[in-house]
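So the structure is just underneath, and the comments pick up after that.
The other protein chains are all here in position, but one chain of the complex has been omitted.
Take a look at chain A:
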Amino acid sequence: MLPTLNLTGDVVLAEHVSHRIGKVGRGDLVLVRSPVDPRRILTKRVVGMEGDTVCFYVDPMYSQTTVVPKGHVWIQGDNTYASSDSRHFGPLPYGLIQGKVFFRVWPPDGFGTLEQ
């Protein structure tokens, strides 16, 4: 999730209300349960909502377009080159979203709201 978040050591505030009332949208930083290991929680950005057409690069020469199915979201890490996200495991059911990240508390020079 570079450069938005550091590799390790960042402490952020996340709220668990928005995803229950359907207020998660494009550009939000969210906590999602990994579809590959349900015990892990990932921090990624929502790039597409249901019904959106997403165009992504499978490799530098070849791009693919998919439509996000109903009830799903397309998430990507900000560090496109080193992120395992919807480009690898496909669109995620909305029910896997655990919360929305909105504020960074640590390190002190990163204190403040995070770009949406």
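Everything below uses one rule, namely that a contact is a pair of C-beta atoms (placed from the backbone, for glycine too) under 8 Å apart; a residue touches a chain by one contact, two chains touch by 3 or more; residues count from 1.
Basically, contacts and distances are computed from a predicted model.
Just to verify: the chain that's not displayed, which of "Mitochondrial inner membrane protease subunit 2", "Carbonic anhydrase", "Elongator complex protein 5" or "Vacuolar cation/proton exchanger" does UniProt list as its protein name?
In UniProt, the chain that is not shown appears as "Mitochondrial inner membrane protease subunit 2".
Touching the hidden chain in the complete assembly: which of A:13, A:36, A:58 or A:105 does that?
With A:13, A:36, A:58 or A:105 as choices, the missing chain is touched by A:36.
For chain A, which residues lie in contact with the unshown chain of the complex?
Answer for chain A: residues 33-39, 69-72, 92-97 touch the chain left out.
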